[in-house]
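A protein chain is absent from this complex, but the other protein chains hold their places.
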Amino acid sequence: MSGVTYIDAIREAQETLLREDPRVFLYGQDISNFGGAFKATKGLAEAFPNRVFDSPISEDAMIGLAVGAAIEGMRPIIEMQFADFSSIAFNQIVNQAATHFYRTGMPIPITVRLPSGGTPGSGPFHSQSMEGIYAQYPGLVVVTPATVSDAYHMLVDSVKLDDPVIYCEHKFLYRWLKAKSINGDGLPIGQARIARPGKHATVVTYSAMVHEAVRAADRLQADGWEIEVVDLRSVKPLDLDTVLASVARTGRLLALGEAFPWGGVTAEIVAKVTEEGFHLLDAPPQRLNARDTPVPYHPKLWAAHRPTPESICDALRKLLSF
Amino acid sequence: MSGVTYIDAIREAQETLLREDPRVFLYGQDISNFGGAFKATKGLAEAFPNRVFDSPISEDAMIGLAVGAAIEGMRPIIEMQFADFSSIAFNQIVNQAATHFYRTGMPIPITVRLPSGGTPGSGPFHSQSMEGIYAQYPGLVVVTPATVSDAYHMLVDSVKLDDPVIYCEHKFLYRWLKAKSINGDGLPIGQARIARPGKHATVVTYSAMVHEAVRAADRLQADGWEIEVVDLRSVKPLDLDTVLASVARTGRLLALGEAFPWGGVTAEIVAKVTEEGFHLLDAPPQRLNARDTPVPYHPKLWAAHRPTPESICDALRKLLSF
Amino acid sequence: MLITEEKAQTAVVSPEGDFLRATFRAMLRARILENKLSSLYKAGKIVGGVYLGRGQEAVSATLGASLIQGKDCYAPLIRDQAGRTAFGEPLIDCTRTYLGSVEGPMRGRDGNIHRGRPEMGMPAMISHLGAQVPLIAGMLFAKRLKGTLDGCVGATSVGDGATSTGAFHEGLNMAAVEKLPMVVVVANNQFAYSTPNHRQFACADLVERAAGYGIGGFSVDGTDLIACASVIGYAVRKARAGGGPQMVVAHLLRLGGHGEHDDGSYVPESAKHGHYGRDCIEVAMRQLVEGGFATVEEIMAWQEETSDEVQRAVAQAQQEPAPDPYREDWSALSTRFPLNAQ
Partner (left out) sequence: MLITEEKAQTAVVSPEGDFLRATFRAMLRARILENKLSSLYKAGKIVGGVYLGRGQEAVSATLGASLIQGKDCYAPLIRDQAGRTAFGEPLIDCTRTYLGSVEGPMRGRDGNIHRGRPEMGMPAMISHLGAQVPLIAGMLFAKRLKGTLDGCVGATSVGDGATSTGAFHEGLNMAAVEKLPMVVVVANNQFAYSTPNHRQFACADLVERAAGYGIGGFSVDGTDLIACASVIGYAVRKARAGGGPQMVVAHLLRLGGHGEHDDGSYVPESAKHGHYGRDCIEVAMRQLVEGGFATVEEIMAWQEETSDEVQRAVAQAQQEPAPDPYREDWSALSTRFPLNAQ
């Protein structure tokens, strides 16, 4: 075979889970015979009869159903057709699923798959990155895999976790990101990873932006800069130890994300690092996010809306020259 | 008369608006003859026939209707019975109202009133503070009045603004907070206020926590500490100039909020200040928020869940002793 | 009494005496308990809201009593003290939750009606109306996948106001698509908080919604225990037998305010003095006595017994400790991640 893409890994993780755990089932729009809008469930309905279901267009009820099934001991995986449509399921996610363990002592092991992030031409309603929204709510785990192996292992681990997990999978990586194979095993959820070692500055990021950051770092290498890239892997929990250790080495921090610029993951990173690692910083920590407008449709606007290797290089040069 | 409460001010602002602007109408559950769950619209249905409407229990449609009415030139004020129930209207708020101006060039002047924040015995679903959620979305203005006069003027100003405003009114202040009268005029939205001057440390906060911060500051006065309290008034836009000027005076920052601790307003404050005012800081900036669980019902748990004058004093002492 | 497909005669199986006695006792328990809650609230002993089911006991208890604990599932809503009791919730769960005892099922973390025991098939409601409808659908859906659905029923109740929520619609439609044995009782008490029916929906009777979902639909006088027992009993049996979702609209009036903080003065006198203004407990009492299902003496003895029971449940909850914030496990996740990973 010619390798495994990020979306293959998501499909295979679901196949593994369906095979190994009878409590797992899949519920989502067009995921059964059609295999899903992105084909993340292709062939699974045939391979696992009565385990993969097409949902009515009822995002709120999809999560309500999943929570009810979890109460009865099941481990549903819910596919949102696009992360953006989870805004309809917002109440069930943040108020029903997320509060259940604290209120009743019974955890709710559901996994909500959110096809996230921008791709050219997708526009304001098929491009959103909602990890920073969900992470604000107590009771949710929010994961953001950046690699093919993480896409696989973190989905398997998400379903194994007893708590509700928002699994943010990046649409841009679906077919673009390819690996020879899936690594034997992954890091646990809650542990970050050094995606690229360096010593002059640290970029803390996650999901598709890991690759943009590595690209930017490669470019700056030519100027003699060694940039370290930390892949958070999960944004809640957020592995502060790994981040602080990196900042301790480099003294400089750029928090990078593709979501809207107000609050969210990058603000949390900067706040955490300055609270607990202020003395490690040789320069003001910086953030780089998307712009504060809806994600535009036109590829030219889109490319200028989100961080790119160019804008990341610019931000890093500013940081390095401080 | 024996003064004006915070909720009186909200009622009066709506009365003023209804009187002065024929484009204004009110739509919400039980707000007509009943005067609203908190009596914020008491008497207005009688005074302004056919301008104040009881809504079906349809939060999503309430905002949808408001946006449609705004397209037709009206200026609706929508009362959510509790901020927490706006989770049902999430899609219409963040995707319909918030994106409209950027997409079409036509602004949507709706004001969504969110009775926010905790009170003893209200529990997980009648206590939430959602300003940090809404502020993440481009296209929304999010205001958080802390005083009786601000409750009045900022509601009037919110409705006058051409953009959608999330008006977060704190339930705890409704009857507890009283002023002799409403000040002649207020600061514009987007401008913060020094609620209490000081020189040793800055607390940046908003809404009900302004009062807790002032209380904590008063206590620390006894030990010779002069604590400055900045009332943000609006969290988006967030007046960084006033915050930086204060931090420049004190060298120390505590960002204080009543919302959940991950991300949100306090993270944004710390990130902004460290990005742009790093050199002003003599100590690592700190955050104090509610705990990372749903808001508990029992008054004893509730009091320990949110920041209190005690915990604020503790955080400030830690900050001052750095 | 009945609308849609079936004719009244096939539906109305006379409820058995045992069922009526048990159901009535649950009604009585709920009423006496709630009267006590009301006093406690007025005496300032309860923090937060108190929401009572007065006037709705016949509907609520009938539903709870028609279900089998340990097999069926049931998501009670705000006015379902009687249904909870009939389903098997111990009274002490109620008093502990209202009084904030750490021993209660919610351990002081949630209060009043926001309680449940999901492990016994009775989830704890969230406030957001309509949200329990898809939840019950999910519990039933899981039972099907586990192969344990046969002969089970899942039930929930909502008010007239809750029928306007998207959650109600999505959940009911999904249950219909999945052909789940779900019974939804709509207690149309004519008001949602202060909002009258005519500001909530525009059809003559909410039961007209059933056809649009492709499910069974029934309309019943919610103040009449025997009617409730017949119709709700029939709907539950039909769902249990594989007839898919059923909707029962019960007509009645809330005998009180929305909560104990509210005097309900917006309810017109005409409604209070109309047919649905009558007290279902009185009606039921008459029905039991006249039908020879119970004697007045028996009922008085039950009353006495229940009052004692309620006193004990209150006393016990009152002497139990409140939650201690220092011992509280402040964790919204069951998974323990390393300390610095938050």
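Annotations for the structure displayed:
Residue numbering begins at 1 within each chain, and the chains themselves are lettered A, B and C in the order written.
The definition used in the following text is that a residue touches a chain if its C-beta (ideal position, glycine included) is under 8 Å from a C-beta of that chain, and two chains touch if they have at least 3 such contacts.
All values derive from a computational prediction rather than experimental measurement.
Check A:E12, A:D54 or A:D241 against the missing chain and you find that the one touching it is A:D54.
Touch with the chain omitted from the figure is made, among B:I10, B:I31 or B:A69, by B:A69. Summary of contacts with the chain left out: across A:I194, A:A245, A:L301 or A:L320, the touching residue is A:L301. Residue A:G123 is the one among A:P107, A:G123, A:P145 or A:G198 that touches the chain missing from this view.
Screening B:R103, B:R193 or B:R219 against the full complex identifies B:R103 as the residue touching the chain left out. Considering the complete assembly, chain A touches the hidden chain via residues 29-30, 33-34, 37, 54-58, 60, 82, 84-85, 87-88, 120-126, 262, 291-294, 296-301, 303-305. Chain C residues in contact with the hidden partner, per the touch definition given at the top, are 164-170, 173-174, 176-177, 179, 198-204, 206, 208-215, 244.
One chain is missing from the display, and on chain B it is touched by residues 25, 50-51, 55-56, 58-74, 76, 91-92, 95-96, 98-107, 138-139, 141, 161-163, 189-191, 234, 236-241.
Methods note: only the chains that are shown with their structure count from here on.
Chain centres here are Cα means. That of chain A falls 30 Å from that of chain B. Multi-chain contact residues of chain A (touching two or more other chains): 91, 95, 98-99, 102-103, 138-139, 236.
For chain C, residues touching at least two other chains, in rising order: 106, 109-110, 114, 126-128, 166-167, 331-332, 342.
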